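Following this message is one structure expressed as structure tokens.
Note that one protein chain is taken out, while the other chains of the complex remain in position.
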Amino acid sequence: MTDDSGADRLDKVRERLRAFAAARDWTQFHDPKNLSMAIVSEAGELAAELRWVANTAADEFVKDPAVRGRLEREIGDVGIALILLCERTGIDLLGAIERKVELNATNYPVDLAKGKSDRPAVPRR
Amino acid sequence: MTDDSGADRLDKVRERLRAFAAARDWTQFHDPKNLSMAIVSEAGELAAELRWVANTAADEFVKDPAVRGRLEREIGDVGIALILLCERTGIDLLGAIERKVELNATNYPVDLAKGKSDRPAVPRR
Amino acid sequence: MTDDSGADRLDKVRERLRAFAAARDWTQFHDPKNLSMAIVSEAGELAAELRWVANTAADEFVKDPAVRGRLEREIGDVGIALILLCERTGIDLLGAIERKVELNATNYPVDLAKGKSDRPAVPRR
Partner (left out) sequence: MTDDSGADRLDKVRERLRAFAAARDWTQFHDPKNLSMAIVSEAGELAAELRWVANTAADEFVKDPAVRGRLEREIGDVGIALILLCERTGIDLLGAIERKVELNATNYPVDLAKGKSDRPAVPRR
């Protein structure tokens, strides 16, 4: 187990966030409702960076150092709020992701979904 | 390095997502713009689960198994899209989170921020 | 038909937005995809204003002149992007709202929905 290990890093981030919130007495604000609002607010700021950029220009656009810096900070914000929500609710973030990937694999079978951006078979609502 | 290690798990999730998208020929849709839209869309669905719940009831609300299942799937969706965006742009997710925590520590000094939910002096960007 | 009439005002806003975009040669950026991103980005900024405020404090919070000013500007931003999307797609905004209210009236019958914040009968997905 070295400092470079993702396990250690994720654990350390969690520990850092816990200490950060405790030092500021912010845990009182970190209920699941508020954190879900924080996630979508930060995700909105992330999307704002790319709203006027064409799909075909987006990969090039994000190579600009200033853009990249803003993207990294917005991605950081979304990630922080997501980890805080998982901590608060006792949800295992990586486990939730792993299970959702497998659910998606079932919902979007390769033969139906291949090359199609619209959702096949499984109705969304 | 065991299967339980977060490093291995995060790497495996990345690998799984890469294979998932490749098998469906979906990489063509996964440009940074589309992925940022996916993140905010999924974050909106996550927030939708908690929009009518009072702050004071939110911790109890998320213990309901059906609610928890939906939350886990929405959290999984946000996490997947976030990882895909980082993969596409070459941004280190944990690194972005670590740097943003430290930036927040500077922007919200304990003595100004303690117990306050509103933003102190420091400009947002 | 006076200046105070909502019809005239909404028409005038539409006309103003059309001229605003044309003068800046921005119509090229105002496709339905970009505008839907603009709507959710601005909506995220609006939600950001209220993310740390308790439900029970929210009505009082928005009376603060500075908060109110920011809310008004964010509401203005969401409204502008919503009108631009309707203009671009030829969707009648008020008609869409009117029809959705009636659909909601069917989906959330009074006897099932009364006093309940969770969605009755009709499955979301």
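We call the chains A, B and C, going by the order they appear; numbering starts again at 1 in every chain.
Here is the rule we use: a residue touches a chain if its C-beta (ideal position, glycine included) is under 8 Å from a C-beta of that chain, and two chains touch if they have at least 3 such contacts.
Just so we're clear, the structure is a prediction, and the values are computed from it rather than from any experiment.
Chemist: Across the whole complex, list the residues on chain C that are touched by the chain not included here.
Modeler: The missing chain touches chain C at positions 1, 4-11, 13, 16-17, 20, 23-26, 28-29, 31-34, 36-37, 39-40, 43-44, 46-47, 49-50, 53-56, 58-59, 61-62, 68, 70-73, 75-80, 82-83, 85-86, 88-89, 91, 93-94, 96-101, 103-105, 108, 110, 113-115, 117.
Chemist: Applying the definition given at the start, please give the residues of chain B touching the unseen chain.
Modeler: 29, 34, 37-38, 40-45, 47-48, 50-52
Chemist: Please identify, in ascending order, the residues of chain A that touch the omitted chain?
Modeler: Against the missing chain, chain A presents residues 33, 36-37, 40-41, 44, 47, 52-56, 117-118.
Here is the rule we go by: only the chains that are shown with their structure count from here on.
Chemist: How far is the middle of chain A from the middle of chain B, if each middle is the mean of its Cα atoms, in Å?
Modeler: 2
Chemist: Counting in whole Å, what is the centre-to-centre distance of chain A and chain C, each centre being its mean C-alpha position?
Modeler: Between these chains, centre-to-centre, one finds 26 Å.
Chemist: Mind pulling the residue numbers of chain B that touch at least two other chains?
Modeler: Residue numbers touching two or more other chains: 33, 36-37, 40, 44, 47, 53-56, 117.
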